[in-house]
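Here the complex is missing one protein chain, while the rest keep their positions.
Showing subunit A:
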Amino acid sequence: MTTNDLTPTPGQTIGPFFGYFNAAENVHLPFENGQHLVPASDERAIQLTGTVYDGAGDPIPDAMLEIWQADENGNIPTQDGSLIRDPFVFTGWGRATTDNVGTYRFTTVEPGPTEDGKAPFIHVVVFARGLLNKLHTRAYIPDTEGLENDPTIAALGDRAETVIAKRDGKRLILDIHIQGDNETVFFQFPGMTYPKP
């Protein structure tokens, strides 16, 4: 059977019931060690954490975030095994749900840049009940060579700070505001459409 209609299939909200992780049944969207791309004991380990907020400034307790990133040397991971993790293999992808107070946490490594002259970042995709389609953003690593001159960061002007994580020891902190005064910059890549009436 051939698909002749090449217009992309519409997205829909993830809804509220995407996963009640139950250790006896590791089959829901959240999965064991989904948020741990490396074990916390790994000497390279850092935490990427923050809170997801709605337009009233209230935390969103039913969001799901995924990250995708290069390793510490800027190499693109090509290994499978994200869903059943080998602690010695870095697959570059993780999934976390927000907790009761809207906080997400990933244990990962600080990525290296994948392009000369560009700043390193962790790609973040956001899903939530109430959010009718996915949203893409980036968590740029603070204090890195390249951040000052990065063309994307420069193009964002004052809003760039919404996508640059803040460092606190081994933690990188980036809150995500879906709406509001501090609204996070979300990215639209070629081929994506987000209709606005």
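Here is the rule we use: a residue touches a chain if its C-beta (ideal position, glycine included) is under 8 Å from a C-beta of that chain, and two chains touch if they have at least 3 such contacts; residues count from 1.
Assume contacts and distances are computed from a predicted model.
Only one of "Heme exporter protein B", "Sn-glycerol-3-phosphate import ATP-binding protein UgpC", "Protocatechuate 3,4-dioxygenase beta subunit" or "Ferredoxin" fits the UniProt record of the hidden chain, and that name is "Protocatechuate 3,4-dioxygenase beta subunit". In the complete complex, the residue from A:A45, A:L135 or A:I173 that touches the missing chain is A:L135. Mapped onto subunit A, the interface with the missing chain covers residues 1, 3, 5-20, 22, 25, 27-29, 54-56, 58, 60, 62, 66, 68-70, 76-84, 91-93, 111, 114-115, 118, 121, 123, 125, 127-136, 152, 155-156, 159, 178-179, 183-197.
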